[in-house]
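Only one protein chain is missing from this complex, and each of the others stays in its spot.
Let's look at chain A:
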Amino acid sequence: MDPETSTPSEMTFSVLSSAAPVLAPRVGKLAIPGRQAISTPHFIPLTTRGAVSHIAHDVMRKETAINSLYIGLEDFIEKKHPAPLYKTPVAPGESPLRRFICAPDDMPMILAPRRFPAIPCPPTNTETSIAVLTSVGFRQLSAHQWVEAVQNLRPDIAIGLADIVTAQPPGIRRRGKMVDRTHAFTRDALEQLYGSSLAEDKKSKTAYFAPILPLENAQQSLYLEDLETEFRDRLSGLALYESTSLSFIPKDIGDLPRLLLSEPPTPHDILREISLGADLLTVPLIGTCSNAGIALAFTFPSPSNTEERGEPQPLGIDLWPSEYAKDTSPFLQGCECYACRHHHRAYLNHLLAAKEMTAWVLLQLHNHYIMDQFFAGVRDSIQRGTFEEDIHAFNRAYAPTLPNQTGAGPRLRGHYLAPRQGTDHPKRMQKVYGRLDGLSDKFNESQSSVATPDTDAEGLERHGFAEKV
């Protein structure tokens, strides 16, 4: 089926090379009129409150290759509805969301109900809404509000509402409910966005990615069947929450782009997910490494000389240790990123120790660049047909895990942290002021040893310093 005619949006996705419709890596191109095309497999840079963490808008445009943004609607919800975001004045047809967050005109924007990774919410989802965490606390985002948001905010891609249970594995009854609710959310949203009762100009131009739940195939088979048949014409893509879901994508929707919302802990896991057929991936490890002071240090395919070195190479360099204090080499030898072209390890080591924000800016630039190169290498490798061997070589060449975090990251705000129950837990942020309070005695001591001579007049005379007259 040709996606150009089958979806109501203007987005097209063409698979350029693939060995099999499912469970095989594939190279493709996602094109939205007026926006940069995305070559897949590709990662989707994650935003918080409309900005990629630590990367200011002008730096993003000039110094990165960021070509899509993942945006969570919950970041914009305020106490009063509608939030200021909805009131952004725009030209006809322009996206208020784009204008509000100052995104470039050609930047593809993917809007989801929740940020990624989403903080688990203690309130439960309901038949008509899901629980979200906003900057003003927990709220319910109703299915109706979500559809309204997609209609008004005009993102390029919207990820459908799903009833996901994050706190603990759902029981059997809950799983049934998840499927039923998600089915209903998808059905209603598609009807309200693209329904046949709508006039042609009222139909949404946004591409809709239907969620596939992180459950077994059998549990959501009815929902999957409907996606394949009844909803097929209105779907532009699929949003998956775990890589195992890639194995049971129905054949008839196999040509839709697959966005995998997972948290691969290492590049090895990213490769595995790609080899199972993921097209777009979320890679939160970029941000976690930047905050931890770790500069990613891998390339794909692994350089031919890495295996000869015997020892597996580290996947990243923790720049906190003082051994880098005088190291004027770039973060990673041969790296062409902004940070490596202009700065060196010694500077970053200093910035981390001094807790300067610029440290995280430079790390984000470097780590995004490394990930760009990594995905470009993956696409080449798939097209060359050497992906399988390249993965094996990569697995041998590099350590299985990223280095551990040794230093403190930036101060984390509420929207990064899961709320904790009760009161008997240590403070998240240790008090910075008053650290020297206990030292006042020590200070007095040091002070007095300066001000008073430690000998009397005779002593001074004996030392030849002065004589009594």
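We take it that a residue touches a chain if its C-beta (ideal position, glycine included) is under 8 Å from a C-beta of that chain, and two chains touch if they have at least 3 such contacts; residues count from 1.
By definition in this document, contacts and distances are computed from a predicted model.
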{"item": "Candidate names \"Fanconi anemia core complex-associated protein 100\", \"Queuine tRNA-ribosyltransferase catalytic subunit 1\", \"Ribosomal RNA-processing protein 42\" or \"Beta-hexosaminidase\"; UniProt protein name, chain not shown", "value": "\"Queuine tRNA-ribosyltransferase catalytic subunit 1\""}
{"item": "Sole contact to the chain not displayed, among A:Leu16, A:Ala37 or A:Cys102", "value": "A:Cys102"}
{"item": "Omitted-chain contact residue, chosen from A:Glu191, A:Glu242, A:Glu263 or A:Glu356", "value": "A:Glu356"}
{"item": "Residues in chain A touching the chain absent from view", "value": "48-59, 62-63, 76, 78, 84-85, 87-89, 99-102, 104-105, 135, 325-326, 328, 338, 342-343, 346-347, 349-351, 353-354, 356-362, 410, 413, 415, 435-436, 439, 442-443, 446-447, 450-454, 457, 460, 464-469"}
